[in-house]
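Every protein chain of the complex appears in place save one, which is left out.
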Amino acid sequence: MTQFSVPWKQSPPLEHRGPARGVVALARFVYSAAAPIVSRFPGLILTSAIVFSTLAVWIHWELFSYLETIAASDLNGTAKSIWGQSLTVGEIGAYLQSNSVAAGGVLKYLLWPLQMELFRDIVGLAAIFQLFNLIPVYAIWWERKVAGRIQSRMGPMRVGGWHGWAQSFADGVKLVAKEDLVPAQADGMLFKIAPYLAFVPSLLAFLCFPLGSYWVFRNVDVALIFIIAMVGIEVVGVIVAGWASNNKWSVYGAMREACQMVSYEIPMTTVLLVPIMTAGTLNMVQIGDAQSGGWFTWNAFHNPFTFIAFITYYIASLANCKRAPFDLPESESELVAGFHTEYSGFRWSLFFFAEYAAMFVVSGLAVTLFLGAWHTPLPSTWAFEETSLFKILLNGILFSSPFWFIFKCFIFIYIQLWIRWTLPRIRIDQVLYSCVQVMFPIACVALVGHAVWMVLLDGSMFSTLIRWVLGLIFAAVTFGFLSVAAFGYRNGRRMVGYLAVKQLPGS
Amino acid sequence: MANTIAPNNPAENSAPRQADVRTEEMLVNMGPQHPSTHGVLRVVLRTDGEMVLESVPHIGYLHRCAEKIGENVAPYQYVPYTDRMDYLAGMNNNQAFALAVEKLTGLEVPERAKYIRVMFSELNRIASHLVAIGTYGLDMGAFTPFLYCFREREMLLDLFESACGARLTYSYITIGGVTDDLPENFVDVCSEFLDYFEPKIDDYNNLLSYNHIFVKRTGNVGVVSAEDAIRFGLSGPVLRGSGVKFDLRKAKPYEIYDRFDFDVPVGLPGGTAEIPRGVVVGDCWSRYYVRVKEMVESVKIIRQCLRDIPDADEKEGVCNKKCKTVKLPDDEVYMEIENPRGQLGFYVKGDGSAIPARVKARGPSFCNLCVLEYAGKNCLLADIPAIIGSMDVVMGEVDR
Amino acid sequence: MTLRLNQLMVFATPIIIATLVVIAPVQAADTELPQSEQGLTLSDQGIQKSADGGMLEALMFYICAAVVLGSGLAICLSKNIVRMAVYLFGTLASVALMYFLLLANFIGVIQLIVYAGGTLILLIFGVMLTSKSPWAKFDVKRNEMIAAGVICALFAGMLLMVVVNAEWPLETDAVVVGSSMTQFGSALLTDYLVPFEAMSVLLLVVMIGAAYMARQE
Partner (left out) sequence: MFEIGLTHYLVVATLLFVMGIYVMMTKRNAIGILIGVEMVLNGANINLVAFNRYNGMSGIDGQITSLFVIVLAAAEAALAVAICMNFYKNLNTVDVDHGDTLAG
């Protein structure tokens, strides 16, 4: 059989030089080693992931409940993060041994570097950086799967074997290996610096972001404003990117971004004052812990105005992290790709990291401020007395844990994806109209109404009644949504491709 | 991109619709490589911030001398070239050229072939409108309806493939009939498809047509009044969207369209149960919605075809036997049909030989595109994709 | 098209630096301060100076100062207005870090959200709306620059002499000032009520005035 040969010269195979060769070889090895295993034993891996997660919950519960005892005996009596606390090996070991944990000795040995503050900082920073890296990677993969399901297709299925789990990693490798183009007419310095101006602030927002009562890198008293500021600063990078590209579509994207962000920060910050007023603090940890009494104590159900504030916040946050239907700065059908038209490779991926991290941050704010943070719907007064390992474990899973926080966040991210793949994009004048003439008055009404409610009705029977009614409405809506989703999931498969899979004559 | 700045001459401009701050005017090149210009259309926009003061379409990037080729090949050989003009509605293009040549030569078409032609041109109208609706959603930022539309279009393409073996450039309808008879159970499969497809139109309406954002984006945007539509020589859904009830299938029934019962949908003012508030006659939403309604009518026509189609006649076949040897008389003819995009006309002049002396096509996209300069004036930048999308141009046919 | 690892390191370096720059000040300002007015000293508050002898704080201060002054100098020398705005971002952000170092958390985040997130974007927006082309330049005459430089140098020398030589009534053991939000709130609504109200009226006036000035005739 003759080989079909192209008439033009074939480009030589890709060659990597220097240390890059080692990286590529390592990536190949890891992939070739992991892919068959993951594709063959997805169930086993999932199960072990759950087991290890629960173990991690248990360990965190052990360590941090000990820290709580230290904090209680502290001079100020205020709770502190693990990373700010001086902790000696002896203290950890003594506590572990006093609870007759068999592995105490080994743990003691393993945990000895934790007594050094710098080491704890580095470990915590690495953890945050990993969180920051992994969330976009999985959110992108998940978005593609969700989009596929919504559009009656499968989404990524090839890379890695099981439902294309390694797709984002493959994309990452591709992006890093891509040529890093800087247009000749662009302002080179600004063009190169802009992705970092967008990327670094959204990374920094994670520094003060609590995932649990003790799961916070820096427990700052103004954490909330810090996070909002970081989400707001991200826009500087976007504007500079659009401007420096010297492309008119990019400039349009930058102008739209500036317009949209500056205007939507006003209603967003206004409604954020509502939970701040309820909790009386700007400390995210304290705001979260104030909602520990079951789901009727969550801020969103405090009164009708907080509920309005919650919904207003969610819509404004969509605009703030430029998700559809507010994705005007990068609207692909109008502005080619908006502000990142001229970007490619690694710099482009930095923008994506920033965007997906911002999605997580705004969802996390919604969860922390309105929907009970890291607490489950059950009131934490129902928690078991920690007499046995099993009960401790159960407490960690049922009442308070970072997993609950991340779970709730991902529900909100899911809603963002759902909206994005369902709704058309709105126009710039409609964006500004809805901000100035709809959202901002609603936000003001929510703020003033909440203030009046707090003064007049707080603690009364009527207030409690309203709280229960709102909570039940929310529960009913959630239940209805879940049942509709389950129905659709069961029946969706039969409808999709009903005729497409049929054998047609002649085909 | 050329980094040119328009000379600032305020006297030239007509007053913009809404602009709070006057800034520098800018010339922006939209296309020929742009996601929402549906191919290689290039529109030069003169903008003031987000306002578009003027939009000038530039064409010619896909010119392939299709008409000149017609003067060098026999009509039977020219049929495949007509596919390449409006590549989303190949069947209709074949039909237009075949009808023109048949009118010129007086070739008889078998009865069964006539039904097959009508059926396939209507099926292709559905397929073409599905692409138009899907990509229009894409232009508005809604990605999902696009894939739903393409899912149904895939099934249509399967049907076409089963009949003629091709999925895009069919050359199925040819001079004197169709190239091949239908597969055995085509009638059953096709009616099964129609049963599946008809409720899907409601899905599109719920998903896209009546979506509040979609209505806000397209209602009262790019309005072309009925007089202007006639003045610009528009045709097809773009004309009917402006409220002019004119369809060649009703007005000058060709083939066997006079045997079928169907409606001609036109754009209607908003505020009723069917048409949402905020829609005016002649805007983008009306043009879009006329396409949706036309799909319903096409389904009606196809059902009647499937009911009435005569059985295969072994002796007669589905194609006139003289189709390949026909000589064109020394005469000229102009034949128009209703393409999914409007009136597609073929002018054919013969000189007694087997090869035409002149072939000229009147493309609906080309004529519809000329209204862009009129409609795309003093609107927002985001309205330009909305207007272009609602014209539903196919650049292959504009440039030919 | 090959994978360039050294390029990757170039990408990573500013991230690492920026992260480090932020961590230490936030760490210094980490501890919750008591609302009592006892004026506890630093060492009581867990901000240990003993462990590293304030090395980290000093390092952070010098990095901040370098960024502030470096980007300030860049603003002075730059002719490109957009670049000037980006350099100003560097100044504003590192001034915010200085506020963190000075234990003024609230002022720091307000600086970030109002200055870096609001005013700066407003400035860049103004630049975009008012420049003929992206690289509009206004040339400055050389003698103008020299004159301004001399005047400013003299002025700076005078001020620096005062600052360095003056005997500030400084408490020897630095007093920690609580910047808790409760204190801020009560101060704004009691002692500073009149300026606070005046400020809100001013903001309203400015809002109306700006809208009036930028309108279309």
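Just a few scattered comments:
Order of writing sets the chain letters: A, B and C. Residues in each chain are counted from 1.
Keep this in mind: a contact is a pair of C-beta atoms (placed from the backbone, for glycine too) under 8 Å apart; a residue touches a chain by one contact, two chains touch by 3 or more.
In this text, all values refer to a predicted model and were calculated from it rather than measured experimentally.
Looking at subunit C, the residues touching the absent chain are 37, 39, 53-55, 57-58, 61, 65, 68-69, 72-73, 75-76, 81, 84-85, 88, 91-92, 95, 98-99, 101-104, 106-107, 110-111, 114-115, 118-119, 122-123, 125-127, 129-132, 136, 138, 140, 144-145, 148-149, 151-152, 155-156, 159-160, 163-164, 168-171, 174-175, 177-179, 183-184, 187-188, 192, 195, 199, 202-203, 206-207, 209-211, 213-214.
Note that only the chains that are shown with their structure count from here on.
When you average the Cα atoms of each chain and compare centres, the chain farthest from subunit C turns out to be B. Residue positions of subunit A touching 2 or more other chains, listed in rising order: 246, 255. Residue positions of subunit C touching 2 or more other chains: there are none. Contact residues on subunit A toward subunit C in their complex (touch as defined above): 14-20, 23-24, 75-76, 78, 80-81, 84, 86, 117, 121, 125, 129, 176-180, 187, 189-190, 193, 196-197, 199-200, 203-204, 207-208, 218-222, 225-226, 228-230, 232-233, 235-236, 239-240, 243-244, 246, 251, 254-255, 258-259, 261-262, 265, 281-283, 346. Those residues of subunit B that touch subunit A in the complex are listed here as 1, 3, 18, 26, 28-29, 34-36, 49-50, 137-144, 147-148, 151, 154-155, 158-159, 161-163, 165, 183-186, 189, 192-193, 196, 207-208, 211, 213-214, 216-217, 380-385. Across the complex, subunit A is touched by residues 1-8, 11, 14-15, 18-19, 22-23, 26-27, 29-34, 44, 46, 51, 80, 82-83, 86, 89, 93, 105-106, 108-110, 112-113, 116-118, 120-122, 124-125, 128, 134-135, 180-181 of subunit C.
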